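With one protein chain removed, the remaining protein chains of the complex are shown where they sit.
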Amino acid sequence: MLVVMSYRATPEEVEAVVAAIEAKGYTARPIPGGERVAIGILHNKGAVEASHFLGFPGVKDVIPVTRPYKLVSREFQSEDTVIQVGDTPVGSGHLTLIAGPCAVESEEQCITIARGVKAAGAHLFRGGAFKPRTSPYSFQGLGEEGLRILARVREDTGMPVVTESLDTDNFDLVEEYADVIQIGARNMQNFSLLRRAGRSHKPVIVKRGLAATIDEWLMAAEYIMEGGNTQVILCERGVRTFAHHSRNTLDLSAVAAVCKESHLPVIVDPSHAAGRRDQVIPLSRAAVAVGSHGLMVEVHHKPEEALSDGAQSLYPEQFEVLCREIRAIFDVFQLADSV
Amino acid sequence: MLVVMSYRATPEEVEAVVAAIEAKGYTARPIPGGERVAIGILHNKGAVEASHFLGFPGVKDVIPVTRPYKLVSREFQSEDTVIQVGDTPVGSGHLTLIAGPCAVESEEQCITIARGVKAAGAHLFRGGAFKPRTSPYSFQGLGEEGLRILARVREDTGMPVVTESLDTDNFDLVEEYADVIQIGARNMQNFSLLRRAGRSHKPVIVKRGLAATIDEWLMAAEYIMEGGNTQVILCERGVRTFAHHSRNTLDLSAVAAVCKESHLPVIVDPSHAAGRRDQVIPLSRAAVAVGSHGLMVEVHHKPEEALSDGAQSLYPEQFEVLCREIRAIFDVFQLADSV
Amino acid sequence: MLVVMSYRATPEEVEAVVAAIEAKGYTARPIPGGERVAIGILHNKGAVEASHFLGFPGVKDVIPVTRPYKLVSREFQSEDTVIQVGDTPVGSGHLTLIAGPCAVESEEQCITIARGVKAAGAHLFRGGAFKPRTSPYSFQGLGEEGLRILARVREDTGMPVVTESLDTDNFDLVEEYADVIQIGARNMQNFSLLRRAGRSHKPVIVKRGLAATIDEWLMAAEYIMEGGNTQVILCERGVRTFAHHSRNTLDLSAVAAVCKESHLPVIVDPSHAAGRRDQVIPLSRAAVAVGSHGLMVEVHHKPEEALSDGAQSLYPEQFEVLCREIRAIFDVFQLADSV
Partner (left out) sequence: MLVVMSYRATPEEVEAVVAAIEAKGYTARPIPGGERVAIGILHNKGAVEASHFLGFPGVKDVIPVTRPYKLVSREFQSEDTVIQVGDTPVGSGHLTLIAGPCAVESEEQCITIARGVKAAGAHLFRGGAFKPRTSPYSFQGLGEEGLRILARVREDTGMPVVTESLDTDNFDLVEEYADVIQIGARNMQNFSLLRRAGRSHKPVIVKRGLAATIDEWLMAAEYIMEGGNTQVILCERGVRTFAHHSRNTLDLSAVAAVCKESHLPVIVDPSHAAGRRDQVIPLSRAAVAVGSHGLMVEVHHKPEEALSDGAQSLYPEQFEVLCREIRAIFDVFQLADSV
């Protein structure tokens, strides 16, 4: 971290900042410049409160230099993490497809969709039993009955299942049934939930918050890893911007940036990013082309009757097209990688 | 497009809108509803200026769809809600000041600050015992010991205390000690927590999420009211934008908009919006001038030693200046209201 | 809310939407128009899920108001526009590569880079003679001398040249030399410049503004077409968001959305979106995969000596990799299209 002093800062003000840095157990290194002084902070361990020194007299700005995360970082582990979910590897060199309806509605619905997406090439089945809904009056999911349906889907199709845990109260229950536990975008900074996930032995998908920087997203993963669970999958699902031609703005540069910073697998959810069916296939192609390790896609055999998010769910036959196209792109990309 | 008339609109006002629509070459189709008239606009060619009819007498809004909330709405309850916290009313016609440190650090720290802010004019004391932190390595609060300190502050000063609940696990504990329970910005869509707050008998402050629309923010309050707790206070604390001259962008138009839509009290947290001390007093003045029912401000007697958010905490003497200035502005504004 | 049916919607599809509206307890009011049917939704209580009906067969959109543009719209011209630049077609079914340095610095620099990018597969050469710079103290371009250098590049390599016009004052001059005239992101709503471009006989690239909605972007193109110039190419180059892991956030859903709304070609500039070299190749792959009709990429043989934007310029050998990879993806995508 760098504390930049005002050009009018007195030597006493510089001294006071140096003293405060050292009182916190860090090393202060003043850097006299042409017009002003900056003070570098070297710290042995732990994070420096980024804004702490902003309030000191004579301080103009405080600039973070190093990243706040550790365990998720490539500086901690340079080789890619690959997570095994049943027979399916998630991460470097693999393209993992997770598909299914937004919400578990019935066994018949789930089995129908699951067989369809498996035939098309999906590896994991997704479906929400506990649904985070903006309105208290919307369908909130089937709860434990939904989890039991997911278990029957797994039995029927052999596909591992992905489902969301909304809070620490239902985490145990979700953990009992799920093969992969999802933490939703709105819970990305629900630190109690992250801590609980850190004590789980199941892989966890952490979706990026609607307005999360990649530092904050990686810090959410850091909470889980710090708790002892190293099986973390990141999922980009669009951020909120002024644009309204899609529900959120899918940020594919985040995939490239995170792959550079972190060893964890990164997948993309084009369905929630788009919020509308007609953009899901093009965005899926783009996600694979940018280097995503997988996709999580909403598919429904009767989207017009879906209890939630029908407008963004693909028809099964569209999902087949999607699989074909991204597989071909992935092959190209893999080839390119080895050039 | 739908032009929604005020429920008090006269037949003449409806006629005038219809006439204006047709004067522009469109077809107007009035749709009489239960409570009000809406007017559909059919247009042959060219664009309708979306906001054009917003300015007509009797027109309430020009919209694609009505609002998703009910209980929090002025259509459900037209008069302002005023919430009583001990001797302190929060809401219409009152200006409530909540002040204290970001985190409870020690009894001495809290008592010192509490006496100072009370003398300056604060009504409620704030301090975090459980802290939501971006990093798992940062100070996470004193927990129950922090709550006990808050109880002693209340005993010593007579001030009711405001503190945050992070999750359903610690809600009972927080509820036992706190006079007002805060739900933080990162938890605004933690629906389990909102539901638990809906079963509480204590007033709840709901901070606006970093990227929340006012519809989503009001829906968070709706969750609580739907659960039976009508004592909800909204708190604007800045949203995340591209701007970086302040930590977040304080959105004061949200205060004006929410006061129009909802009967609930709305306060402003200038400290988290600014993220830097030098903007807190100007933004506090602006918040009161726009019509906020109160402020929540961070104050620390030794901000340079604070365990969190020191850079944005006011010195006690600055808080005195703040109180003086906003009180004067509030008096003007009240006067204006009665003109 | 208004559910707008596709102009090809069958009476059965209209009926299905009406039935679905009523099944939800709302009243449906079909409004037959000149070209299509729209269905107004009257609802007694509760909220209509805005996007719910978007997924129905025959439904084109669910909207408050129709689009403001005309000439650029697919409703005006359903088949794709293909623009001929010398021997190079731009638009549907073609993948056009525009490459070159940010700024024209010298004849030697331009010829060297131009020969390199041509060999790698570029069709058009780009280079700025007049540069829009945030600072008045930065290098502003070589002006007319830069244009003369571009002419010599064209002579030497046979490549048509793309360069930016900053204002109506220099438009004549730029028009004299350039094969394609670029209007930069900061000028997207410089309406005088757009009008002048509308009177040009040269193709015009309109870059999307940093905070432009696609409606505004298409309206900028509408200004040019309204003036009589039908040769407009749209260029997505990232929008400004809170994210700072890339200079701007590349919005690839905009490409999908614009291709649906408009018949004009859409290309992508990954260099300005990323602002850093290491994201340019991944974002280029993604852009082609999403369906972009081309790319505009910055390449410099000595980026560390470039007078502007060196950090985002590819080395010539990286551009070769890029060409190989995107060509392969484009082939896949074309194949998929014909499935």
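In order of appearance the chains are A, B and C, and numbering begins at 1 in each one.
What we mean here is this: contacts are C-beta pairs under 8 Å (C-beta built on N, C-alpha and C of every residue); 3 or more make two chains touch, one makes a residue touch a chain.
The structure presented is a predicted model; accordingly, all values stated were derived computationally and were not measured.
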item: Residue among B:129, B:149, B:162 or B:211 touching the omitted chain; value: B:211
item: Contact with the hidden chain (one of C:219, C:234, C:283 or C:296); value: C:219
item: Hidden partner interface residues of chain B, rising order; value: 20, 46-47, 51-57, 211, 213-214, 239, 241-246, 249-257, 260, 273-274, 278-279, 282-283, 285-291, 321, 324-325, 328-329, 332-333, 335-336, 339
item: Contacts of chain A with the absent chain, listed as residue ranges; value: 2, 4, 7, 27, 29, 31, 33-36, 38, 40, 42-44, 61, 63, 65-66, 75, 240-242
item: Positions on chain C where the hidden chain makes contact; value: 68-69, 132-138, 166-170, 186-187, 189-193, 195, 209-211, 215-216, 219, 222-223, 226-227, 239-240, 247, 275-277, 303-304, 306, 308-313
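By our rule, only the chains that are shown with their structure count from here on.
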item: Inter-chain pair with the most contacting C-beta pairs; value: A-C
item: Identity of the most central chain, Cα criterion; value: A
item: For chain B paired with chain C, centre-to-centre distance based on mean C-alpha positions, whole Å; value: 40
item: For chain A paired with chain B, centre-to-centre distance based on mean C-alpha positions, whole Å; value: 29
item: Residues of chain B whose C-beta touches two or more other chains; value: 68, 240
